[in-house]
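Have a look at this one.
Of the protein chains in this complex, all but one are displayed in their positions.
Letters A and B mark the chains as written, and numbering starts fresh at 1 in each.
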Amino acid sequence: MNVAPRHDVADAAPRSLGDWLLRWETILVILLVVVIAGNTAISPYFLDIYNLSDATYNFSEKAIVALGMALLILVREIDLSVAAIIALASLAIGLAAQAGAGLPVLLLIGPVVGAACGAFNGFLVTRIALPSIVVTIGTMSLFRGLAQVVLGDQAITQYPKNFTVIGQSYLIKWPPLPYSFVIFLVFAVVFAIVLHKTALGRKLYAIGNNPVAARFSGIPVDRIRFMLFVLTGTLAGLAAVLLTARIGSTRPNIALGWELEIITAVILGGVSIAGGSGTIPGVVIAVFIIGLATFGLSLVNVPGIVISVLLGLLLIFSIATPIVVRRLMKSRTT
Amino acid sequence: MQKPDASSPPQGGEPVLLLNGVSKSFPGVRALNDVSFMLRAGEVTALVGENGAGKSTIVKILTGIYNPDAGEVIVGGQVRKFQSPRDSWAAGIAAIHQETVMFDELSVAENIFMGHMPGQKFVDWPQMHQRTAELLKSIEADFDPEDKLKQLSVAQKHMVEIARALSHEASVIIMDEPTAALSRNEIDDLFRIIAQLKVEGRAIMFISHKFDEIFRVADSFVCLRDGEKVGDGKISGITDPKLVSMMVGRPIDQVFPKRDIAIGDVVLKVEGLSNPTEFADISFELRRGEILGFYGLVGAGRSEAMQCLFGMSAASSGRITLNGVPLTIASPVDAIASGISYVPEDRQVQGAILPLGIRENITLASIASHVRNFFLSKPSELDAVRMLGKRLDVRAAHWEQRLGELSGGNQQKVVIAKWLAAKPKVIILDEPTKGIDVGSKAAVHDFIGELAEEGLAVILISSELPEIMGLADRVVVMQEGRIASIFTRGTWSAEAIVSAATGARKAA
Partner (left out) sequence: MVCGSDRIGSNRGTEGRMNFLLKHRELALSLIIALMITGISIYAPAFASFENATGVLNDTSILCMLALGQMMVIITRGIDLSVASNLALSGMLSASLAQNYPDLPVIAFIAVAISTGLLLGLINGSLVAFLGIPPIVVTLGTLAIFRGMIVVYGGGNQVNASEMGDIFQSFPKVTFLGLSTIFWSMAAVALAAWLFLSMTRVGRGLYAVGGNPVAARYCGIDLAPQQLLVYSLSGAISGLCGYFWVSRYGVAYSEIASGFELTVIAACVIGGVSIAGGVGTVAGALLGALFLGVIVNALPVMQITPFWQMAISGAVILAAVVVNARAEKRGVKLILPEARLAAGAAK
């Protein structure tokens, strides 16, 4: 059998408007527009620049952790202990403050404790080969439990002024941008560049889609997964700094339940829970959708728990709709 | 419509299963074309053919995984349409698979009766255990109905599968490479059971690559090539070489025109490479421009030894020298950096990343070379992809196409391209033509010669004798984790290689 003449292969598929419209990010942008329009319609105060700026306080800390979580879920892992890490890191900050530590120590100790917690998770997952969901259910109890042991039913509320100012004031005066929001934006840009424009990002997609083949292709799969746990822990520690500074207190139940809100944002952002697909812009838009929807509804006095119903519905509908649409399209063609 | 038994002698039992003009196509591949044959009660029919000849497609049609595009399956005189494995099972067809896929955590009895346990809603455990004990006794198995499956050896698991087939009074039993993982004694046990099944009047379809087994156990044969039946008849009416040429369809020597390549200096030297349970004392030399074949039965430890060389697993002892420099290879990262590439056997799991695009796959193992000032350079990637893609004649719509959308052969070309992009000095190809269509196969063969000509040192692991004899300069034969012998082109014969692989001489 002769080899047929070599044939031409195009560089890329012709771009079609349909493909672009069906992209998850496009759907998210439309959702975001709907959220903004809806909020503007029900509350005249929504579009006030200072109101919007205050709104970012409520989601920036979670959004920072969501960036790390997105990468973990992308490589088929998960970290349920992030909120507990925030509690433990906040405790460390509180203890340091009680001991009279200066500002640099207060700022650094959070991320350092977070990184250590992340390394512990990463060690159990990559070295002992345990499923991350089980490991982090355990460490979630362990980390928050340790904070509870030390704090009991007390709270640490004595923080120096130069520390709390970080959580309660604007980094840039006009437009008014809080520290946490600026940090989130910077991280979002860095994460997007690393994931979508560098060799490391390519490796993450390879691991998420096929860890075995990735390992055969010379990618240090376990080392990368370990580093991602450390990274996510560090971001949780950073979130602890911002949150502690903002509310000026450390209680055992600080950031309770955040892990589920963070994971919801990541999944809504289009990161597949099965790994291998998702984008940082998607996660960022999802964070804005959730943050602004929550803020807008609270402006018109909808209770937080009712908002969480809407977010739960949003999560399930956003995942279910493409499945149903695909099925309907399939049944039409066959 | 051709009569399936036209060339079969009229003796033997009643026909139990008939395949009548069955065809099946997949995108890009015609897997089966108008295949007809029959299985008779009390007879073992060997289904022979090269990899990719259509054997596994037939098994999947008979077990209800695929529906044929054309033709019919007739069991017990009735035309059957299997919508699911359940239907095939209900029609009395049971399959024993190459790799036992059952329930490790459940008991032997449950594994045998899963899906058809005795009792109405509640399981009738006493009856189930009693029937299991009887079944196990009938095949002289020495384990207990209540043992968990995970406690058993591979051979014992095979016996459980056989008992499962018997539990249902299956009239047709398909055995797909049942001996691949068995020792000699275990194979003897299996053949004893087969003899017994024949006495009970069951029809057996036996699939194996080992000719000695086929001639020992089969009564008749059906030979497939490229999805078509190319012959059938009584096993007593055919000889070993005739069957081989029927399978291959052309004299072996002309299929793979061996290039005349000057063999250079030693590139890779492996001395005493060992692992506690998988292989021992692997020593060989590989020269520039040389194609070194590795032949052996499935499970002889060839892939394991090569994966160790590639850094996927740790060796307990041994020395590896590349161009005179001793190497420490702790991971594939080290191996790739030293210039060793390994194209793995399991394309779907180990080689290709199907959801990613062709470009992303091809550049994956050499991604660092496309980094410009921290960022990945897409133009640089595309240059490499166009060059390699053209060279390997990858057929695709565009370079961003998802690998999963290509045919098996084209996927394999992409995987090989990925490894060439890493600019290796030594390339190890593990079963590079397994399960790909004939056209792609020829392209891959041609390409292997081209690589050697360019001065690469090539290791070719293959279970296909014609392939390895056609391409290799020397052949290392492995058996049960050790090198049994090394043959040089010109002084070898197919018989000698096969008997070294099966350990026939040693066993005597």
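In this section, contacts are C-beta pairs under 8 Å (C-beta built on N, C-alpha and C of every residue); 3 or more make two chains touch, one makes a residue touch a chain.
No experiment lies behind these values; they were computed from the predicted model shown.
Student: For the chain left off this view, which of B:148, B:216 or B:234 is in contact with it?
Tutor: Hidden-chain contact among the options goes to B:148.
Student: Which of B:76, B:299 or B:355 touches the chain that is not shown?
Tutor: Missing-chain contact among the listed residues: B:299.
Student: Touch as defined at the start, partner being the missing chain; which of B:106, B:235 or B:263 qualifies?
Tutor: Of the listed residues, the one touching the omitted chain is B:106.
Student: Check each of A:24, A:46, A:59 or A:143 against the chain that is not shown and name the one that touches it.
Tutor: A:143
Student: Check the options A:10, A:103, A:165 or A:309 and report the residue that touches the missing chain.
Tutor: Residue touching the chain left out of view: A:309.
Student: Can you list, in ascending order, the chain B residues touching the missing chain?
Tutor: 63, 84-86, 89, 101-106, 110, 114-117, 119, 121-123, 125, 147-148, 150-153, 183, 276-280, 299-301, 304, 480-482
Student: If the hidden chain were put back, which residues of chain A would touch it?
Tutor: The list for chain A reads 80, 124, 128-131, 133-135, 137-146, 148-149, 151-153, 252, 256-257, 260, 263-264, 267, 273-274, 303, 305-313, 315-316, 319-320, 323-324.
Rule of thumb we're sticking to: only the chains that are shown with their structure count from here on.
Student: Nearest whole angstrom, what separates the Cα centre of chain A from the Cα centre of chain B?
Tutor: Roughly 44 Å separates the two chain centres.
Student: Chain A touches which residues of chain B in the complex?
Tutor: It comes out as residues 312, 331-333, 335-336, 342, 344, 349-356, 360, 363-365, 367-368, 370-371, 374-376, 382, 386, 389-390, 393-401, 418, 422, 438-439, 442-443, 446.
Student: Show which residues of chain A lie in contact with chain B when the two form their complex.
Tutor: Counting only chain A, the residues touching chain B are 1, 3-4, 6-7, 9-13, 193, 197-199, 201-203, 205-206, 209-210, 212-220, 276-277.
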